[in-house]
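All protein chains but one are shown at their positions in the complex.
Let's turn to chain A:
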Amino acid sequence: MLRLESLTKRYRTGDLALSEISLAIPAGQVVGLIGPSGAGKSTLIRCVNRLVEPTSGRIWLDDLELTRLGRRGLRHARRRMGMIFQEYALVERLTVMENLLSGRLGYVSFWSSLIRRFPPADIENAFRLLDRVGLMEHADKRADALSGGQRQRVGIARALAQEPEILLVDEPTASLDPKTSRQIMRLLREVCAERGLAAIVNIHDVLLAREFMMRIVGLRAGAIVYDGGPDGLTPAVLTEIYGEEDWAASSDLSDTGPSPRPGVPDTDELVGAL
């Protein structure tokens, strides 16, 4: 269970990125964080693992108050939170396997990581994850030899290698084509379900969010303006989050996307809901 309490972040430039955000995410819940660029989505997930230091407010992961941790404590806590990035953020010149094993860095000593000697159990688990994301034969390739979709799979596997309790996902599909985007979102949902992982997913694409998220939190100018199910994203709500726009028209546009499959709401239904 992740709990944010009055989380506020003001950057040194004076910009207020987040103001008094309070949010609770139970285990196993996959939450989509939507909102316009600059609304504070990236800042929010970076405050959780303190890649960005919050200005005030508190964050708990179960009973551990993340905002009070010292350096060592923070390193240990970061192991429990896997992060997935927009541009994959793989270490391009390292092999796929090294990237995967880098998810174990918080658990092994500097010296064994320096000579790339990871415990056999870690290696076995890394191969299992690689197989899970379907990249078994690419283990020894350098990360920069992979396609975008493959890289993001490595990114997901790296985050899972940490054995996290929650995933922090920053625009996972922003650099991917529509089909690959859906595959990646589906993979995320599946691994979260398999492992009972909670996730916060920053996402631009409202239709993807509606299709794959259990709960949607809408952020505007650093404040929560919507918190509810994906069905509640009416044009009025979208206008509240993003500002005035012809939402029905942009939904129509998505009709050119891949044809609906069973279990996925028909795009026509979505338009109807708007």
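The working rule: a contact is a pair of C-beta atoms (placed from the backbone, for glycine too) under 8 Å apart; a residue touches a chain by one contact, two chains touch by 3 or more; residues count from 1.
Throughout what follows, contacts and distances are computed from a predicted model.
This complex has a chain not shown, and the name its UniProt record holds, of "ATP-dependent DNA helicase RecQ", "Phosphonate transport system permease protein", "Carbamoyl phosphate synthase small chain" or "ABC transporter", is "Phosphonate transport system permease protein".
Annotation: of A:M1, A:L23 or A:A89, A:A89 touches the absent chain (contact as defined above).
Only one of the listed residues, A:S19, A:N49, A:T67 or A:Q152, touches the absent chain: A:N49. Contact with the chain that does not appear here is found for just one residue of A:L16, A:L105 or A:A139, A:L105. Screening A:K41, A:R78 or A:H138 against the full complex identifies A:R78 as the residue touching the chain left out.
Residue-level contact of chain A with the missing chain is found at 49, 51, 75-79, 81-83, 85, 87, 89-94, 98, 102-107, 110, 113-114, 155, 158, 162, 168.
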